[in-house]
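Note that one protein chain is taken out, while the other chains of the complex remain in position.
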Amino acid sequence: MKIQGSNVIEAPVDRVWDALLDPAVLVATIPGCERLAATGEHAYDMTVTAGVAAIKGTYAGTCSLTDLVPHESLVMTLSGSGAPGTVDARVEVSFAEVDGGTQVSYDADATVGGMVGGVGQRMLTSVSKRMAGEFFGNVGTAIASPAAPASAPAPAAEQGGAPVSTGAAAPANAVFSAPAKASSPDDFLKGIAVGAGLVVLGVVVGSVFGRRR
Amino acid sequence: MTTKLMGQGVQRVEDQRFLRGQGRYVDDVAVDAATLHAAVLRSPHAHARIVDIDVEAVLDIEGVHAVWTYDDLSGRMAEPLPLLIPHPTLTHGRTQYALAKDEVNYAGEAVAFVVAEDRYVAEDALEAIRVTYDVLPPVVGIEAARAADRLVHDDADGTVPGNVGARMEQSTGDPQPAIAAAPHRLELDLTIERSACTPMEGRGTVARWDPDTNRMQVWTSTQSSTGVRAVVAVKLGLDLGQVDVITPDVGGGFGVKINHPWPEELLVPLAARTLGRTVKFTEDRREHFVSSAHERGQVHHVEVGFDDDGRLLGLDVAFWHDHGAYTPYGLIVPIITSTQLLGPYKPAVYRVVFESVYTNTVMVTPYRGAGRPQGCFVMERTMDAIAAYLGKDRTEVRAANFIQPDEFPYDQGLIFQDGRELEYDSGDYPASLEKLKELVGWDEFPAFQAEMAAQGRRVGIGLACYVEGTGVGPYEGAHVHIETTGKVKVATGLTTQGQGHATVFAQLVADELGVKFEDVEVVTGDTRRMPYAVGTFASRAAVMSGSAIHLAAKRAKEKVLRIAAEALEAAEEDLEIVDGVVSVKGSPGSSLDLGTVSVLSNPLRYAFDEASKAATQFSVGDPGKPPVPEDDEPGLEGRDFYSPERATFASGMHAVIVETDPRTAEITILKYAVVHDCGNLINPMIVEGQIHGGVAQGVGGALYERMAYDESGQLQNASFMDFLMPYVTEIPDGIDIDHLETPSPLNPLGIKGAGEAGVIPSAAVFAAAIEDAEGITISAMPISPSELFHLRQEHSA
Partner (left out) sequence: MSEERHEIRLSVNGASYELSIPARRLLSDALRHDLGLTGTHVGCEHGVCGACTVLLDGQPVRACLLFAVSVQGQEITTVEGLTKPDGSLGNVQQAFAECHGLQCGFCTPGFLTTITAGLRDNPTPTHEECREMVAGNLCRCTGYQNIVKAVERAAELGSEGDA
């Protein structure tokens, strides 16, 4: 399944780049993300609660960022599984300076398996786009209002100021937890965000019963 | 001696559950909070290209489990639905995709499929889906189709030039020379409008995928369980053996449910497997109007040459059949029109040519009568026109053309809808006509008409004759099993939609086996019980399954007698079976009940109850022989099939006396008479019920029912408020019925089909009677009071 799209974040490209590589930012901005654990440089295990319409649940996956060309592009690879489905995706992300901020464009190639694959391609695409939109909105907000809400282990905590220290990768094995959030009216829409930033695949996840958030 | 049940009006077993509200129709299956419900987004346009389908707004609706479009279908599911009955002349057949691919060709075509927690939520989701269409001008009506200024199909899947799906000709010679040379000639142009079956229960399908056994179970409101099973297996990539189709109680079919698979019949099982849940689809009434099937629309041109007695010397018929947007059922309907148009007559030379054309409307598949009403209308109007031309009595002209009783079997020289010769096996048309004239008071009518005229009232009488090929093949089968309790379980694979099969077939088994009617239980339409079957259509169930059941019961009886003879140490010829007990004739003390025979038929190692102890290894069996002989099987079962060489031809004649109001043009039925020959009757009460029902649908079709399409291809009367089906008030108060029975030589019980008969001559008979009352030629049906009013005005102008 292929999904493309782009969003504009009102911030300069270097700030956007740094934000998208900061796990403390990610855990707070990825819709439904509950837990992000660094497993290596720009590699994470994550737990996300997400769903498409009636199909919601918790999903465990991994995400890694590679081919980093600072302020220009990166490739994100992610893979995850939840009770009724799996997702594997490779997303090419590019950054461009535009009037008013940074345009982040994504081109994803994804395979969705299991029951959630049965939701229908257009649903998956729609959720992905909505999730991407929500995610980028969150990132924009995180960059603009510096009280980074993430609670992080000892070495990492970002308090106030820029939420990211440029270039610093999260310490290995650091675990970030999402702050308690007021449930939003459409939290049933939280798709899985695929790792650092982009897209998509709103898909999946667990059966409604017993897994409803 | 017990009375035979054959020929008795036995009360129906089905009624016991129906009357208590315990029928199990498809929407009654899997009533459970865990069942998911489907809804279908249908095209609002008659002809359009799909540009985009946006489901974004569906995300805001809680409880939606899936939204599918064509892009979600793959493999066989992405191919068009099967063309069920191919024919060499159907050179440009087309069927729809399960979900529209790039184009929609009728308003109602399935575009997206939604599965949700319940139907309310699913319909909410439908409203939230935004489809962008590029609307194309549609082709509506036979005239527009023939003119072919625009084409229905002209796309990536190919072009259908001239909107002609097929052109077919059958003849017994070239009638033109005979017509030219005949003493008299006439030409007629006749039109029959579209109508539809509209059973009280619409379509529905429930499916459940069992991951423990890797099997798909489908419940669907169909007329062919085995047909659906085969297609589901193929389309879903399953082995036939992995699919079970169970036909629940069906609230009427009348033909529309013989077509399969509906898109939903595939999408629901696919969803059940994909989502791992039981999924149900039940259509609503509007959907039935715009996405099932219609029938009847044809335009005919007749040229006939005849002699002074009205005998047909040459008959040349050309007609155009509107088959809607797709042709899944092939050319069956127009082929039936072509062949059954001949009725009980033998024109010297006959030719029929038809073109089956596409329009951007709902597709056309059989509706009770399946093309015969149109053929009968054409032939009977022709007969009436000949009689009027010659100044002769309408019954005399017909009688002059009848195939005589001593001419059977009569080969009409054409190929019938089953691919076999159109050869009538038996009938007595002169006798039927005599009965009809007597029943309706034909000879007394002129005096009555004059008397009414003197009072300023207009009355008219009409008659119409038909022949109906029933019991078409290829076959049906039956399985009879006598259990150790003495209960008899019977299964046949075709289906039931209210015809009382469970009762009628139990009568046959009770008679053949000698068991009590109450001890026989019949199941129809369940592929688990009888996987070889064709379906219920063409008035074939009594003939086909009745015969198969009779034969299977016979086999079971043979085994009963063989085992009992040995056990009772008597000769088989000396045994009789009465009320489930086998005894030596004249020696009531020497007897065995069937349950015991059943026990004895299955040598056991393990007893499971008192009675079965008698069959265990230390109780019974000759150590010198194998417990089950080489050419035998354990158990008390009989299985057999009936596969005739050709159809068997029922016939009948109707007459009606109507009164038309001189001012309001309202049409009132004063008397309706039916003479009916369907060979031997199994249950006269049920046959009569079929006639009543057929006549009612005939009245509806003749006077009230039409599909009102506008020029944009929109069905304007897609509801019961505007599609006028008869209530009791539109039906004659009492129908006079007389029977003739010319048994069929083609099956052991001499049965012919009865299901469709009532509706076949209706359009013809009402047209004739109204014409007789008004003196205005009626050449189009239906005719409502307002249409009659306008005809009067045109006529007097």
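Here are a few things to note about the model shown:
A and B are the chain letters, set down in written order, and residue numbers restart from 1 in every chain.
Simple rule for what comes next: contacts are C-beta pairs under 8 Å (C-beta built on N, C-alpha and C of every residue); 3 or more make two chains touch, one makes a residue touch a chain.
Remember, predicted model here, so these are calculated numbers, not experimental data.
The chain that is not displayed touches the following shown chains in the complete assembly: B. Listed residues B:249, B:640 or B:771: the one in touch with the omitted chain is B:249. Here one chain is not drawn; of B:471, B:498, B:514 or B:750, the residue touching it is B:498. Where subunit B meets the missing chain, the touching residues are 9, 11-12, 14-16, 18-25, 27-28, 31, 60-63, 118-120, 197-201, 249-252, 254, 284-285, 497-500, 685-686, 688-689, 691-697, 719-721, 725, 727-729, 731, 733-735, 758.
Throughout what follows, only the chains that are shown with their structure count from here on.
Centre-to-centre separation between subunit A and subunit B, using Cα means, comes to 58 Å.
For subunit B in complex with subunit A, the touching residues are 53-56, 58-69, 71-72, 116-117, 271, 274-276. For subunit A in complex with subunit B, the residues that touch the partner chain are 52-55, 84, 115, 117-123, 126-127, 129-130, 186, 188-189.
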